[in-house]
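Of the protein chains in this complex, one is absent; all others appear in place.
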């Protein structure tokens, strides 16, 4: 049963990702990406990483994708007749090299992962074996004790991004 | 004992029910209701002024900025979640631990709050400007 569910989500991700690449319409690609993100979060659930799954939905589906669609809304074509179709089509596509690189990367990763011994991975870094129902607790303890410096520094990273986006995206008149 | 994928069955059932409801109602309304298509009925605003121009006029970049700020603070809130889940445990452990953890989160929040104060002082969220 679990294998079938896995296969279902795997196919969902693969097909929607292919649609993202293949569709020339940017909006179709964006909505197909939504399905990809949802499928990936389902895979996270199956891997036992429920916190990452929720993060994936909250940030990618709830945030990044909204940004993408906003980006589509911000564009406009200058000289378009009212009766034309209202699609935004990408003009840049490089099928040959794209497929070549994707195939190369796939072969490499497939070879890597098929030979990997995931059961034999050293587990000394996973900290205490206190088993809890959800991984959120473990993540929280690790974040606040061992990885506290990266956590605080991430605050600086977010602040730089905040200042930068506010500076770059603010219109010229309201600069000062 | 960790959550098993099977524990998420209710979510899947709910998802299927939601999608099924939408699909079912759409099919039902399409096949059940009578259809009379006239040019006037297919207007975008059937009983308003005639629409002029393009629906895709560019929107102000300010909406985009708000969306970016939303994503950034979304990420911040995500970081607070695992902290909040553990906090009662730390309080029960000892006051010193709880205080330390509280300060750690305060530093993180302060960094982002600084950015937020900057954005407000710059007048970037000031809509009419």
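Each chain carries a letter (A and B) given by its place in the written order, and its residues are counted from 1.
The working rule: contacts are C-beta pairs under 8 Å (C-beta built on N, C-alpha and C of every residue); 3 or more make two chains touch, one makes a residue touch a chain.
Note that in this section contacts and distances are computed from a predicted model.
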item: Per UniProt, the name of the complex member that is left out, chosen from "tRNA N6-adenosine threonylcarbamoyltransferase", "3-methylmercaptopropionyl-CoA dehydrogenase", "NADH-quinone oxidoreductase subunit N" or "Branched-chain amino acid ABC transporter permease"; value: "NADH-quinone oxidoreductase subunit N"
item: Among A:71, A:104 or A:150, the residue in touch with the chain that has been omitted; value: A:150
item: Residues belonging to subunit A that touch the chain removed from view; value: 108-109, 111-113, 115-118, 121-125, 145-150, 153-154, 156-157, 159-161, 163-164, 167-168, 172, 175-176
item: Residues of subunit B (touch criterion as defined above) contacting the omitted chain; value: 111, 114, 118, 121
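Methods note: only the chains that are shown with their structure count from here on.
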item: Inter-chain centre distance, subunit A versus subunit B - centres from mean C-alpha coordinates, in Å; value: 16
item: Interfacial residue positions of subunit B with respect to subunit A in the complex; value: 1-3, 5-6, 8, 53-59, 61-65, 67-72, 74-76, 78-79, 81-86, 89, 101, 104-105, 107-109, 111-112, 114-116, 118-119, 122-124, 126, 129
item: Subunit B partner contacts - residues on subunit A that touch it in the complex; value: 2, 5, 45-46, 48, 50-51, 55, 58-59, 62-64, 66-67, 70-71, 73-77, 80, 82, 86, 131-137, 139-141, 143-144, 148, 151-152, 154-156, 158-159, 161-163, 165-166, 169-171, 173-174
